[in-house]
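For reference, the structure I am asking about is given below.
Excluded from the complex is one protein chain; the other protein chains are retained at their positions.
Note that the chains take the letters A and B in the order they are written out, and that residue 1 is the start of every chain.
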Amino acid sequence: MNRFWNFAGCVAVAAFVGAPTALAETPTDTLIMARNIDAISTFDPAQIGEVVTNEIVLNICDSLVEIDPEDEAAVVPSIAKDWTVSDDGLKITFNLVEGAAFPSGNPVTASDVAWSLQRVLTLGFGNAATLTEYGFTAENAETDFVAIDDATFEMNLSRPYPVMLILQAIAANRVANVLDSKYLMDKEVDGDLGNKYLTTQSACVGPYALRQWNAGEVVILEANENYYGPAPKMNRIIIRHVAEAQAQRLLLEQGDIDVARDLGAEDLRDLNENPDIEVVSAPMHQLYYMGFNNADPKFADDRVRLAFKYLMDYDAMSETVMAFLGMPRASVVPLGALGALDEAEGQPFSLDLDKAKALLTEAGYGDGFSARLFIGTLPYASPIAQHVQENAAQVGIDLEIEQMANAQLFSAFRGREFDTVMLSWQTAVPHAHGMLSRHAVNPDNSAEASLTMFPTWRASWFSEDFNRRIDEALFERDEAKQIEMYKQIQRDHMQKGPFAYSFQLLDTAALSKAVTTWKWNAFRAYYSDVEKD
Amino acid sequence: MSASDPAGLESSPHLVSSLRWGRIGGQFLRTVVSVSVTILGLLVLTFFIGRLLPLDPVLAILGDDASQEAYDRMVQKLGLEKPLWEQFLNYVWNSLQFDFGTSLTSGRPVIEDILRVFPATLELATLAMILGTGLGIPLGVLAAANRDTWVDQFVRVVSLIGYSAPIFWLGLLGLTVFYAGLGWVGAPGRIGIVYQYDLEVRTGLYLIDSAISGHWDIFADVFSRIVLPASILAYGAMAYISRMTRSFMLEQLSQEYIIAARAKGASRSSVIWWHAFPNIAVQLVTVVALSYAFLLEGAVLTETVFAWPGFGRYLTTALLRADMNAVLGCTMLVGLIFITLNLLSDVFYRMFDPRTR
Partner (left out) sequence: MDAPATPARESLRDWLQAPTANSPRQARAQVVWRGWLRLISNRAALAGLVVLALLVALAAVGPWLTPYSALGQDLGTRLQPPSALHWLGTDDLGRDILTRILHGARITLMMALLVAAIAGPVGLAVGATAGYLGGWFDIVSMRLVDIFLSFPSLILALAFVAALGPGIENAVIAISLSAWPPIARLARAEALTVRKSDYIAAARLQGASSMRLILKHVMPICLPSVVVRVTLNMAGIILTAAGLGFLGLGAQPPSPEWGAMLASGRQFMLTSWWLAATPGAAIMLVSLSFNLLGDGLRDVLDPRND
């Protein structure tokens, strides 16, 4: 054993002393970022569902408008230079920029815009929900998205939705990425509208262009020399696949990369002390939550679900396991969204075993029960689940954790084949409606309806009252009144809702000191604004 | 590697037994039949593993948010609603043409992916093999020649540790000490980012590619990265090879011709290297071939730790991403490699071993 201890001691000393070798340097015109890019499976904006690919595609494909880099609640022009709204609020008319051209040489026209949006509905991937949620359907796509002439595009709404919400949710979203329709129709295979071509390539216009993607290895973006907008500062963005957080940290410390995107809490804590490295974070509109299957009478009882909110020591977790990665949040609406409860009111819960026990006893489960808890593979999923498991055990609830690949987790959740589950949900709009429309609204709870894109449906949770109130709030024209309505909905949702939210997740990156400008917000990072010494 | 244990040798498919007797034509026919039956079995096994996986390939394509209609359409497109036997026949037909379908995670044909990632594993495994053989054989001979002395015990313990240590753990420790601590070896990954696009890939083996194009700076970078994972893999291979060498040598050293040679006054080392060793060479080739196959297994875990863009990492990622086509393609390929290596070593054995000729 002694030999082992000596050896272990050497490991420890070696790890803390650090490398004696000279630091490497990355080229000044290239940003090198380490990230786990295993999730990338396509670059077709109609199909992309992962956070990683979303960020990349928004930097290579311009949409009608763009979330303002300086203010995530506002939008700024992109392919659309300006827009007008009809008096009845049912028609938005976009005027497009002049002189924008695709890499193929084809000019960017309104018919490309219309085709791209219609295509999302025709293909029917998960992203179609972004449009169907606001009343667009594949059947009406041709009359809802219309090219008036080459430079004018019209969007016809079925109801007078708040214009800002439509701009944020659709016009700035990847579903409005403008694709080169003529070029893609040439590449069409079996009526797939270019889906196969776009799996590994891009056909759109943006500050960067996709030069290469090797699955599980690297994504390389190159500056678009013919870009209609301001030229990006970096010539190349290299996103290198590094799955291990530890390896990312080592690469950053050795100067082999500029940015590390998937670091763990302990590594970030250390790096935060390092003068050569800057740790930055942005709160995302993404919540980590525990879901309960309401088809089970135990979990259909509001008090049982409420009891679970008293089974976590939020402060202790946010200082340890979730340091730099999340902040406690119990409201369904993330901080930073229009209508969100403030920080204190949005997180009224704390670890309180007596309270939890009392709620369970009141519900008739004083003797406890047992249930399975499904979790995914995120590094913090297991410690959070074990923390809740231990506290639950003290009030008589026996939780049996089962950790599985994320694909399998989603499959179980969608199929309503679970007892309890822990995962996260992200919304693309800084507006209370973004979360509520999926986490409180359930149009039809029947099994035949198969509304699998609604987490409420997956959890078999249905409330006529919430459906109505959220609809009313959405169309309230008086903003002050609307915000008050949203706040009340959140308070009630916290007591009766189907989910126990624990953390609003932070996007945290560590930057080498060579990176002087790094711009991002809850929804994306802006590669074209990156500057290096 | 370590999990494979000495079973590797003793459990080599006994194609030999069916080969050994009978005339050449009959032998050949039997071998063909036996190999095709095994391959068909492989197909059945992989097909049913694929069906049993609780992963949903449709969801993996469409995303978590897809509507039920889109889901049903994709089921149809993938042919998953057809009867099982029809799906199986399709699977067999396509597999025989090396068409394993399209990978859900890379959007490219699985076979193309495999051909792309395989050189990385091949390079790693080959270097490991060279190191493992170069060290393992002399150590085994040394142990046999000094049987039951401290040399033998030392070789025994050193090589058994190679069997016993979890390979992923050795990898983590190695990275911490030699990369993070001492800075002796390169970062995880196969090649430096700055070099990645200067290297003209011809063979897919970066050491060779950089050497033939004269990019010695790239060669140094690639070498500094491969040396640690290859050494760790080699340790397992070395353990196996040295144990087997020792065992073969002991058998030879107790033979009468050795005793006779010694009696005639041949020196100890000449008896060992000139009389005994050539007689175990054929057996050793079999051992080396088999441990080469088992390096593939070690690669699954090593590549995960070292961010090595090879076959093992491709397989584990596919498994975690519900990429059924890729998982089945990889499993088939590993099976085929095993069968081929076994067959080759059988044939080799028959051709060169005096006792079977």
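FYI, contacts are C-beta pairs under 8 Å (C-beta built on N, C-alpha and C of every residue); 3 or more make two chains touch, one makes a residue touch a chain.
It should be emphasised that the depicted structure is a prediction, and the values quoted were computed from it without experimental measurement.
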item	value
Absent-chain contact - pick from B:V110, B:L205, B:L301 or B:A326	B:L301
Residue in contact with the excluded chain [from B:L250, B:A266, B:V285 or B:V347]	B:L250
Absent-chain contact - pick from B:F28, B:W93 or B:W169	B:W169
Which residue of A:E278, A:D296 or A:D313 touches the chain not shown here	A:D313
Hidden partner chain, touching residue among A:Q403, A:Q426 or A:S450	A:Q403
Hidden partner chain, touching residue among A:S104, A:T377 or A:T516	A:T377
Residues from chain A at the interface with the omitted partner, ascending	4, 8, 11-12, 15, 244-246, 249-250, 264, 266-267, 269-270, 313, 316-317, 320-321, 377, 379, 382-383, 385-387, 389-390, 400-404
Residues belonging to chain B that touch the chain removed from view	2-7, 10-11, 13-14, 34, 37-38, 41-42, 45-46, 49, 52-55, 153, 156-157, 160-161, 163-166, 168-169, 172-173, 175-176, 180, 243, 247, 250-251, 254, 293-294, 296-297, 300-301, 304, 315-316, 319, 327, 331, 334-335, 338-339
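The rule is simple: only the chains that are shown with their structure count from here on.
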item	value
Rounded Å distance between chain A and chain B, as computed from the means of their C-alpha atoms	40
Contact set on chain B toward chain A in their complex	54-56, 59-71, 73, 103-108, 113, 116, 173, 175-177, 179-183, 187-189, 192-194, 196-197, 304-305, 307, 309, 313-314, 317, 319-322
Residues on chain A engaged by chain B in the complex (per definition of touch)	10-11, 13-15, 17-21, 26-27, 32, 38-42, 47-49, 124-129, 132, 196, 199-200, 214-218, 220, 238, 240-244, 246-247, 250-251, 253-254, 256-257, 377, 405-408, 410-411, 414, 450-453
